[in-house]
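Structure first, then comments.
Excluded from the complex is one protein chain; the other protein chains are retained at their positions.
Here the chain labels run A and B in written order, and each chain numbers its own residues starting at 1.
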Amino acid sequence: MADACIALLSDFGSQGAYAGVMKGVIAKRAPGTQLIDITHEIPPGDIRQAAFRLWQALPYFPEKTVFLAVVDPGVGTSRKPVAIRGEGFFCVGPDNGIFTYMLEGRGPATAVQIRIDEPGSNTFHGRDVFAPAAALLAAGADVARLGPPVEGLLSLAWPRLSISKRRDAIIGEMMCPDRFGNMVTSIGALTRIGDLLRLQPWTPGCESCEFPASKARVVTGHGQRLPVRQTFADVPVGKALAYIGSDNLLEIGVNQGSVADAFGLIPGAEISLAWG
Amino acid sequence: MADACIALLSDFGSQGAYAGVMKGVIAKRAPGTQLIDITHEIPPGDIRQAAFRLWQALPYFPEKTVFLAVVDPGVGTSRKPVAIRGEGFFCVGPDNGIFTYMLEGRGPATAVQIRIDEPGSNTFHGRDVFAPAAALLAAGADVARLGPPVEGLLSLAWPRLSISKRRDAIIGEMMCPDRFGNMVTSIGALTRIGDLLRLQPWTPGCESCEFPASKARVVTGHGQRLPVRQTFADVPVGKALAYIGSDNLLEIGVNQGSVADAFGLIPGAEISLAWG
Partner (left out) sequence: MADACIALLSDFGSQGAYAGVMKGVIAKRAPGTQLIDITHEIPPGDIRQAAFRLWQALPYFPEKTVFLAVVDPGVGTSRKPVAIRGEGFFCVGPDNGIFTYMLEGRGPATAVQIRIDEPGSNTFHGRDVFAPAAALLAAGADVARLGPPVEGLLSLAWPRLSISKRRDAIIGEMMCPDRFGNMVTSIGALTRIGDLLRLQPWTPGCESCEFPASKARVVTGHGQRLPVRQTFADVPVGKALAYIGSDNLLEIGVNQGSVADAFGLIPGAEISLAWG
């Protein structure tokens, strides 16, 4: 099918042939499909980071893109292989919660358990089960052809997000680092209660900002305080800041430096946005 | 030519422009060819690992794929640049043994020495010799057009594999690690004597298992013993096992851990599969 697109994500790394072999399988079964790597450098078995990267990527891919995601520490166990039709996109991968974030708030989704006709390996379902299923979807097959319906997909825990008792701070957690030393937090768009907390003010282009931004500050679990600014150049080189990143999430950064080096912050560490 | 596919493998790494430049050369000469990276992270000059990755990848790529493999420590010397037509695939690269494993047992192959018309660099035949040749093949040219026939391709040594004197163990060697900390051994499909040794019993789906699997154990060169199991979940977290990997080779792994960390095993180390 002309213009079909498969977006690939895995924890296979780039040293071996695994990611390339999945692409070979697709090229063989659905010639002409455009193959785009989101990343293959998810830390081994880190389903949560994988779920986050898929959530980040989804809005920017063409209509009908098939997201083939293989972070699969349970391969060879009874965890189900699934294919999902969402509103305008497809997902193929293990039923381990990896699609939780990207499916949230995007309308009804239909999931099937992928039927395994030929016995393949116990350790490489990316090649033997998921890539063939993704190729079928890219070639125009309906998900229903891939297997019987499955109810109750496994759901990943949501990133921590709550409001303080005195209602003067939002408490979240550190998520993923990027290559530049910045780190995304759970505070912002990737939340179910975001709207209630009036987080919209940070949305770029928002015109009715009710949040007292001038009083805002970010406080780490160790008590360090960071100003909330528009962009890196608003603080001197080497100084830390919080800002709204390109995913509409609060991020922590150091102008030409690294948050991990400066604060020892790791994914999961508490962070709060206070305005009291 | 629509649907032509070139699979690339090299030791160029991803920091520089080398791999991208090879693709530019191909896009210029054979527009529309699908370019799929197997990997560019072969350790510099490691022809044997390159040969193994090509062997792993071959069965999963489309008919007529051109495998462009540039691990070429002898570039600039008298080693020959070659193009090979195998049964259903092509190879382009240096004649240094890199295609030995993928050509084994796959029917007759025709090799030519690539004629070098324009003087190029002494150090980057990937760009100046091999990518143009691969582009010609992808565009439908016959290998004979690329240069005169060459006999006696250089052959790589085969991975170690023998049977013990008492005929109660197969002795092999450790091959390549993967990103997850597992390591492939030479015991299994990638052998010329595999059939004789009745290694088929481990082939997934085999029904006539004559091998006494219950008695089987793997013994490292340091004397550690590992059980042979189906998959990781069959041993506790942190425990080692041997299993048949996705290439039908015996692999050594640690459930959510690393073989190299646990046993200090490196490629080339002796490993045996015993059943006495």
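Please note the rule applied: contacts are C-beta pairs under 8 Å (C-beta built on N, C-alpha and C of every residue); 3 or more make two chains touch, one makes a residue touch a chain.
These figures come from a predicted structure and were not determined experimentally.
Asks: Out of B:R127, B:R179 or B:R229, which touches the unshown chain?
Replies: Touching the chain that is not displayed is residue B:R127.
Asks: When the complex is taken as a whole, what residues of chain A touch the one chain not shown?
Replies: On the chain A side, contact with the omitted chain comes from 2-3, 5, 7, 9, 14, 34, 36-41, 53, 56-57, 60-63, 65, 176, 178-180, 204-205, 230-233, 243-246, 251, 256.
Asks: If the hidden chain were put back, which residues of chain B would touch it?
Replies: 11-21, 23-25, 27-28, 31-32, 35, 44-45, 73-77, 119-124, 127-128
Note that only the chains that are shown with their structure count from here on.
Asks: Round to the nearest whole Å and give the separation of the Cα centres of chain A and chain B.
Replies: Here chain A and chain B have centroids separated by 33 Å.
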